[in-house]
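Every protein chain but one is kept in place in this view of the complex.
We call the chains A, B and C, going by the order they appear; numbering starts again at 1 in every chain.
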């Protein structure tokens, strides 16, 4: 009956059988309730992975795969806090992600590298089941809190199976790692060129994990040219999780901005992983590294210092730079200024010199053949 | 060991056994994964209720019970859209609510009153299991979309088991109900004094459910003195659900403000039901009715018209009003002004006349003995 | 010195003299403090126009002209409230707009059409001085509150010099106009096809201007196919202006969402007027009318009812529609369904029928030659 056909189309734009871009598609009705599955990864150590899997295709016709988050709750390596488990998975599920919660080794079992091994096992399983679980194996963020934040940072800096982004909430780092787990390594010295983009948040007045833990890790990221975002709120307790009043009751002394980290982290992931569009995820907005100083070959996105420190790079750029110096009278440039320029990317220096785009491209082409040694 | 004890306390503020306000409480660890349960309410008509149940107590120490939402997806009474099922439940779960999804009678089974009976059965079950499902039986909101919005409005206006609040998304109302389900009644004439507070949202350019559907229902609420909130966004398609890009892909022609309804409805529910505090939910911010014109006895929150239309009310207020008239020279007051005052609550008229609070209270006391006939 | 040149470029991207897209531009430094000018429009009636003018060009290199707002404060036609003057202009100034405040005829001088004449005079002056005041003469929004909201709606519906958009805050409309100004006309019957897009906001519990004032106006806009957005907040007093605590002190009984109207109205204006881009304002996101039923010629954006009511339109679309009917079995379509379809735009009907884009364009081409009579 026409009536049916129209109403199916009209109301929410779906019907059991329809053509989408020339392909016949079929919706099995009422079958797309979110699946919740708990898998025991290690019986002895009581390690489990809980999966929240949402449907793709059907009425979610534009969604063929989903990015994912793997949640690592806090709890001082003594337990896995429920406050930082389900309530954290929910907003990412709403944003269209698949979500996983790892309850890793705690107490006596927390001896290193057990927790990291649990993570490796979980990440391997998630990537291995990417088809079944309908997710992008290269768009998986890890999100950890407190001790779980330490584990997330360890995953981002030391794991064999690195995550593609890391969200670190009041994460333990630096000397305080020992207070929390005597066998666990500090993550700050481990930040390397393969560390994924990171999103940090914490409260300034955290009375359990001092704010220097976050600042120290941030500094390591800055020095390694890793892309990051960081929000330190002026006021609030440790362990606030999402900051929802069902977790931190109304009248908790906490800055009103604290709960913003949740939506902000989703907006940030959108930039790192891309956004749901009519043809799958769109292109990411930026790279994991702020400069190309860690890449295998040179480019205009390397810093002046990096390029000038490479004999072949120095030769190529020499003429360009000489030209800029002539143009800008740089022979009179002081040492402070030179230092300043050395930290900038060649692309930016050229931009300020109003070099035409074609010129920048040609130069980039040349540099891209020079090994970055 | 001190270390354990401290870390348990420090990290996320929990431990297996602790004293809270003099009562010994116990956390059974790792047992608070959200439960998902699907109950068949009517096998013949394929009606199911899916429950998402979150833990209380334990680490959620301030939460003893939770408010709840019952989601009614749209689909023109032809099917129950998955786009308006799980993705809608998720943000309320994050906000600390229990969430339920009713897949009600559709197609041939949608003949009235089947869908409403399904609702009644679901609401009875939810209230009946309030203890088991750890929810406040008098803090349950219904949330419906499109045809499901019609059903939600029917629940709010005609059901035996009324909800405590209703969220209506691009809900079908008025003459268009017949286009959607020929046997279903219009809800606009059914708005009555027992209708719960309502939150409406829609897009102005909805090409399936014309915006007059929402305006008509809103007008009925205004005339019945029911409290409501309404957001009509200038631009967007029908059936956008939460408006997340995983449902409406990026580049959908839709006002950026559309997805705000989700957080706004949660803020609104907080006012209607109260907010999570250290001692359970706080007091609601306001009543379901804007005036007391529908209450059993008079009060200073009745309109002047209502009070002056009641002989005993008119007598009591007569002297007061005469005084105000003397004070303000109201003998020279025009008809327009009188009309204006008649629509106001006595409390507001007294307020403008700067009547002292004690005076208002005393007068209220007197009026509270007068039956509102 | 290079140092200077670099620092000028580096810090805030500006220098006194620079080339932008091949044109030499010059910044006269320290000369771009916002100008505030008050012009007496009518000495007898004490009518003034205050202009807040921001610079263009120079460091604001991408901005050559600005859109504008004209603020009409409330005050019951008895005075012009300062609460709804400067505090309202400020956020639009921040958003890059020029802002004007009209203090129109009040008290005895408010006899109609004096206030509207004041508005006409102000709008003529603003458009006349568009060059001097660096604004787009066709991107001027009027924003009025309470009685000023009545005046803004009169401007939008009855003026010779119509605004290009109107923002109406708890605006007086309907019978209550007489309570406020006995000589003033109701605006609801005046809504016509030339009415500009409107943005309405109010609180449900307004105890001075009943919410039906806003609902009545909204209904008239809906019936005239004018684009609008509307936000009715559940709780709050009359006259809250921007809702900032410096105007409505903390602990005012007011929904937390009330102050959102300010940013929401700026987002809405962005859709109506376009957004600041690198080449001036971008294209608006949508038209002032939701359908083309009011346009001079037919199009696929007319409703089915309009097209089928036009003999030539009916002929053209006849074959198409017959085809759709054949495809969908519409011969069995009930009356309710027909009613439903008649309200839809032809474009949407074709879309549901999955007509290819070229086909829709060709049809539109044909219809665009048929006068809409």
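Operating definition for what follows: a contact is a pair of C-beta atoms (placed from the backbone, for glycine too) under 8 Å apart; a residue touches a chain by one contact, two chains touch by 3 or more.
For clarity, every value in this text was computed on a predicted model and none was experimentally measured.
Engineer: Can you say which of A:215, A:278, A:308 or A:360 touches the chain missing from this structure?
Structural biologist: Only one listed residue reaches the unshown chain, and that is A:215.
Engineer: May I ask which residue of A:160, A:178 or A:193 touches the chain that does not appear here?
Structural biologist: A:178
Engineer: What residue numbers in chain C mark contact with the hidden partner chain?
Structural biologist: With respect to the unshown chain, the touching residues of chain C are 4, 7-8, 10-16, 29-30, 32-34, 36, 38, 46, 48, 50, 54-55, 58-60, 62-63, 66, 73-87, 90-91, 93-96, 101, 103, 107, 145-147, 179-180, 208, 237-239, 241-242, 244-247, 249-251, 275-278, 282.
Engineer: Could you please point out the chain A residues that touch the chain left off the display?
Structural biologist: 175-176, 178-179, 182, 197, 199, 204-205, 207-208, 210-212, 215, 218-219, 222-223, 227-235, 253, 255-257, 260, 264, 267-268, 271, 285-286, 290, 334, 336-337, 339-340, 343-345, 348
FYI, only the chains that are shown with their structure count from here on.
Engineer: Would you mind pulling out the distance in Å between where the CA atoms of chain A average out and where those of chain C do?
Structural biologist: 40
Engineer: Taking each residue of chain A in turn, which ones touch at least two of the other chains?
Structural biologist: Expected reply: 10.
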